[in-house]
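Down below is the structure, laid out as structure tokens.
A single protein chain has been removed from this complex, and every other one stays in its place.
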Amino acid sequence: MTLPSTVPILGIPWADILFALFAGTMLASGLAVVVMRDIIRCGLAMMVCFGALAGIYVMAGAPLVGAAQVLVYIGAISVLVLFAIMLTQTKTAPTRLAFQTQAIPAAIASVVLVVVVLLAIGSTAWGATADQRATDTSAVATVLFSDWVLPFEVVGVLLLAAVIGGVFLAKRERGKDVLE
Amino acid sequence: MFEVLVPAIIALPLGGFLFTAVFGRRLGKQAHLVPVGAVGIAWLIGMWVAYNALTNAEPFGEEGFAHTLYTWIPAGTFQVDAGVFVDGLTACLLIVVLTIGLLVHVYSIGYMGHDPGYWRFFAYLNLFMVSMLLLVLGDSFLTVFVAWELVGLSSYLLIGFWKHKRSAALAAKKAFIVNRVGDVGFALGIMAVFVNTLDRPEGATLNLRDSIAWLTEHPTELAIPIWIVALLIFAGAMGKSAQFPLHVWLPDAMEGPTPVSALIHAATMVNAGVYLVARTSSIFASAPDAMVVVAAIGIFTAILAASIAMTQTDIKRVLAYSTLSQLGYMFASLGVGAFTAAIFHLMTHGFFKGLLFLGSGSVIHAVHEEQDMRRMGGLKDKIPQTYRTMLIGSIAIAGIPPLAGFFSKDEILGEAFKLGFQWVWAIGIVVAVLTAFYMFRLIGLTFWGESRVDKAVEPHVHESPPVMTTPLWLLAIPSIFLGLVLTLGGPPLFTGTGLLAGWLHPVFEPAEELLHHDPEAFQLFGIDGALLLVSVAVAVIGMAAAWRLFGVNLGSLRWRPNPERVRELTARMPFLYRASLNKWWFDDLNHLLFMVIGGRIAAFLWWFDRRVVDDTVNDLAATTVGAGKELRRVQTGRVQNYALGIALGLIVMAGSFLVLAAR
Partner (left out) sequence: MIRVIGGTILASIVIVTLGLIGIATGGSRSLSSYLTLASILFAIGMFGFLARRNAISMLMSIELMLNAVNLVIIGFASFLPDASANPQTGANPHASGSVIALLVMAVAAAEATVGLSIILAIFRNKKTPLVDEYDAMRQ
């Protein structure tokens, strides 16, 4: 039995349901990241957000990026963040306010920004947008090493510098922290 | 020769002043030698110059002798020269100033002998002589004004000579300030003269003769009407010669040493105003209304001062008010157009008032610095020379013939009556009665009757040394004879064509022509005789009234003083008595107007300056500081606050793009 092209009652394509699921998860977990009190839970919500985002990437026709998203963001950056949370724990942290006194102006600013951007998006004629291409991975590889080889190399150097810098910054000083 | 001699008259006392100012302290008791010597030589030169000027010898002639020393202010077509001018009027003033000045200098050797500031006194006296001589010898309004101010300065220094006495310092300040008020008028007058002479073909000028001639020749075409010029000049004279309402400084000026009172406030400085009006007589003659003002103020001052002198108990105060009164006579005389009479009275008054003041100084010296007449009395035999000379002076001022005062006073009153100013004559007669009365009251309280001197002082009362009594006698001689001398050449008892009139005729001729004065023949058995008798009669009445109340001890005429009658009379006129005692409350009025009300205005202005003006500036600064403090709170040091700012900027930019793109 084949599925109908659209959901029976609602008349929405199945792909859109999936898309909606991913989108909702992404936004909900994004809110959870910025709102929740316990920072560990924020980190975990962030991982969920990244996962949903990876799904959206795949649906947008960029599977390589989606894979890289999972590997890099969920696998590396989120873990890094969780390690940092562990290392910067204080005893009194959970009982205090999560938000600053400028939270309300920040909220207002965020809302206004969304409104402005949505207005911009809504008022633009995007032209023929029904077309959507799935990206070939080999095409990505070709472009990466032909048009974008310089940024690629530079990013490599950047990562090296970041690693060295991170190690240096986080290094403990000899003999100083023994007494702590 | 006179180009050197005339300036030398000024230069000698100037040298004396400078020498004494620099070296005086070291000389101690010898400090008087140079100043007195300088004035003595100046006297000799001055008398010689005066003799030549009055006899119209060359180079004086009828017009007088003018000599320019150097060009002081060259300013294009306007030029002020520093120079001297000597004519008959100058000569008369020179005689008075130099003679009395020399005698006061000699007198001060004795009077100020014990004072620690001996050298300072002579330095100031010489400075004063310089100023006064410059004033009478100067040939331009500006020179006269400079000398005017210098005289005021010398007066200030001399009144406040005893610096440690607060009353003296205040009196000096008061004199200077009240003078200053008059000086404003004088300065405005000079400026008016300058403005009026701008139309002259040779350019503007402040030379006395040239500017006065120009103003009198074109009285109706002047930019500033001539009566305004006359009144402004009179304002200056009012200040210097203490006419109402600027008279308040003269009685207080008695705080200075007695020689100062004699020299400055009887004989010379207060005459500067009279001299000024006499010098500019043709300007006044061109403005008859101004002359009426002068006469009115003059005679009013005369009676005001005479009424106050009746109740004063300080011997010097009585003489001060007497001076005010006689100066009023002089201005009344100028105001009615009797210029020669005014100068006559100036000369005679200088001598007998100088005599009276120096005499009073001798009395004060004898009773050990006591100035209250209620604690004197019976001094006739103890200080005989002082007594006799003061008696001579009193008879002179009361106007008893044939002493000097009679001639000059009768001349003024007679001219006033004949020139149509009968009201001036009437008031003048009343003043004559009062004058005789209070002068003999003074003599009665001081010399006659029982001694009321403090018992501790009485045994030590002694006559003054010759250095003080000689000037007294030397002044008594002109007091007796000057009237007779200056009226030589005319009918007896008449001053119209006497010696003095002859001297001053060229000076006042333009003014008298303008006023259409015809010298009438003297009618001894007509109007002139009648006026003469009235003058003598009132003088005798006043004198007799004083004798009745305060006693007399002249040879065989002895009446006892009558204090009960005095008290009875004062009880019958309480208001007049109190008014007279309180100097008609003018000092209180001045205090109210200027100190109290003026003080409030000044306080308000101070408040205004502090709160409105200063605070505006301060608030501006405070606003800036406050704004800075508030704006500083933006710098919280927290990155998130700064990030919020960035976010807001981002929103604004995005929104603006959106709005602009939508158009």
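Order of writing sets the chain letters: A and B. Residues in each chain are counted from 1.
Methods note: a residue touches a chain if its C-beta (ideal position, glycine included) is under 8 Å from a C-beta of that chain, and two chains touch if they have at least 3 such contacts.
This structure is a prediction, so every number in the text was calculated from the model and none was measured.
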item: Listed residues B:Ile73, B:Ala643 or B:Val659, member touching the removed chain; value: B:Ala643
item: Missing-chain contacts mapped onto chain A; value: 12-13, 15-16, 18-28, 30-31, 33-34, 39, 42-43, 46, 49-50, 53, 56-57, 59-62, 64-65, 68-69, 72-73, 76-77, 80-81, 83-85, 87-88, 90, 93, 96-100, 102-103, 105-107, 109-111, 113-114, 117-118, 121-122, 126, 128-136, 139-140, 142-144, 146-148, 151-152, 155, 158-159, 161-163, 165-170, 172, 177
item: Interface residues of chain B (partner: the chain not displayed); value: 632-633, 635-640, 643-644, 647
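Methods note: only the chains that are shown with their structure count from here on.
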item: Rounded Å distance between chain A and chain B, as computed from the means of their C-alpha atoms; value: 106
item: Residues on chain A engaged by chain B in the complex (per definition of touch); value: 100, 102, 105-106, 109-110, 112-113, 116-117, 119-120, 123
item: Contacting residues of chain B [partner chain A, same complex]; value: 640-641, 644, 647-648, 650-651, 654-655, 657-658, 661-662
